[in-house]
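Here the complex is missing a single protein chain, while all its other protein chains stay put.
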Amino acid sequence: MDQGSLQVGTQNVPSPLEPIPSSVVQFAAADKLINIGRVNSFWPLTFGIACCAIEMMATGCARFDMSRFGAEVFRPSPRQSDVMIVAGTITKKMMPGIKVLYDQMPEPKWVIALGNCAISGGPFVFDGQYSIVLGADTFLPVDIYIPGCPPRPEALLEGILQLENKVSGWNRWKDPEKA
Amino acid sequence: MIKDTVLQSLRELFPDPEPVVEEAAAESAEGDTAEDDKKKAAKKKVEPRVNGVIERDHAQYGYDIDVQLDPGELLAAVMILDKAGFFLECVTGVDWIKEEQLEAVYDFSRYDFDLCRVVVRTRTSRSEPKVPTISKIYPGAAWHERETHDFFGIKFDGHPHLVPLLLPEDADFHPLLKDFKP
Partner (left out) sequence: MSGPIHIQPGETFTLNVGPQHPATHGVLRVKMEMDGEYIVKAETVLGYIHRMHELMGENRTYPQVLPNLSRLDYLGALGYTHGHVLAVERAAGIEVPERAEYIRAITVELNRVASHLFWFGAFVMDLGGFTPLMYAIEDREYILDMLEAVTGSRLTYCYYRFGGLYNDIDDEFIDRARAFIPRMRKSLKKYDALVTGNIIFRKRLEGIGPISAEMCRKYGATGPVARGAGINFDVRKNEPYSVYPEFDFDVPVYDECDSLARYKVRMDEMEQSLRIIEQGLDKLPDGPIMPKKKPKLIKPPAGDYYQAVETARGSFGIRIVSDGTKNAYRFKLRSPTYSNMSLFDEACEGMMIMDALAMMGSLDLVIPEIDR
């Protein structure tokens, strides 16, 4: 399959709704199928920093069971994972490490900011705070924000489902609120 | 009771004791402001506390013996406690900005049922804070002293590795000083 001049590694793989430049040979049905395969097997990076990590682990365990969505395979190595779930407060000392881990992940990759601390600093923002970074989106491109302190495991599952929709445009089930 | 033996040996460190006044702060906080203006300035005590040993009520304060001494006598007091079998709970600091002093506070406690908590305090000047290290006697103090240095800037003479522990390696600020601005 000749991919033409499509550069791998510099951009996210587009979802079927985004137009692809015409110089590339386009396999519409194959891309859609590949995206559905991707979202059914997100492999998160084990990167729990603080309290939200416990809820992330509880989501991976028997009661809430992330594995029915394909996402229970936590890989310790960034080279083998495609979602980075930033769970916990980011300090200025830890930030270069997180950036290095993000850069080491191969494309396509996504970021979920779990918990108030990763969204905007959380309950640790006060006059005189010198040590934390106010949110993961100051240095990472975050795709999904999950609020809560800590968010319930069901909230993390909903976040994963929303990421699935964002990546592939496909829904597992009909949204009950839409008629 | 270990408390009496320890009190005895600690009192020997002060060969010429001035009459140790029980801190007036506890009563004057409820009472009226009859004393002097210093009390209104949200200070811990009416007059500077003299060096010495005070016995405290455990139910009210949480500890039994309260010792204040100069930095030069610190090692002698800590060696008495080490021989008596106390363990080091923590080392911390307090910034008394109005009196231009930094205080280093050491907490000791015991493992057996003969409960006796000892608090050792020592004051040093704010501009040149220097206290001898106790990490030769209690190796666990190494981390506590590094943290106190991080937060207050107190230099511990003789510490093997006085680099920042909790702050970044190149930090040059001390967050718990009262005039700290981030």
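Before moving on, here are some points about what is shown:
Each chain carries a letter (A and B) given by its place in the written order, and its residues are counted from 1.
Note that contacts are C-beta pairs under 8 Å (C-beta built on N, C-alpha and C of every residue); 3 or more make two chains touch, one makes a residue touch a chain.
Computed from a predicted model, the values in this text were never measured in an experiment.
Taking every chain of the complex into account, the absent chain touches A, B. In the full complex, the hidden chain is touched by chain A at residues 46-51, 53-55, 57-58, 61-63, 76, 88-89, 91, 93-94, 97, 101, 123-124, 126-132, 149-150, 152.
Residue positions on chain B in contact with the hidden chain: 23, 25-26, 29-30, 42-45, 59-63, 85, 87-90, 92, 94-95, 105, 107, 109-113, 115, 117, 119, 138-140, 142-143, 151, 164-168, 175-176, in rising order.
One rule holds in what follows: only the chains that are shown with their structure count from here on.
The distance from the centre of chain A to the centre of chain B, with each centre set as the mean of the Cα atoms, comes to 49 Å. Interface residues of chain B facing chain A in the complex, by the touch rule stated above, are 167-168, 173, 175, 180-182. On the side of chain A, the complex with chain B involves touching residues 92-93, 128-131.
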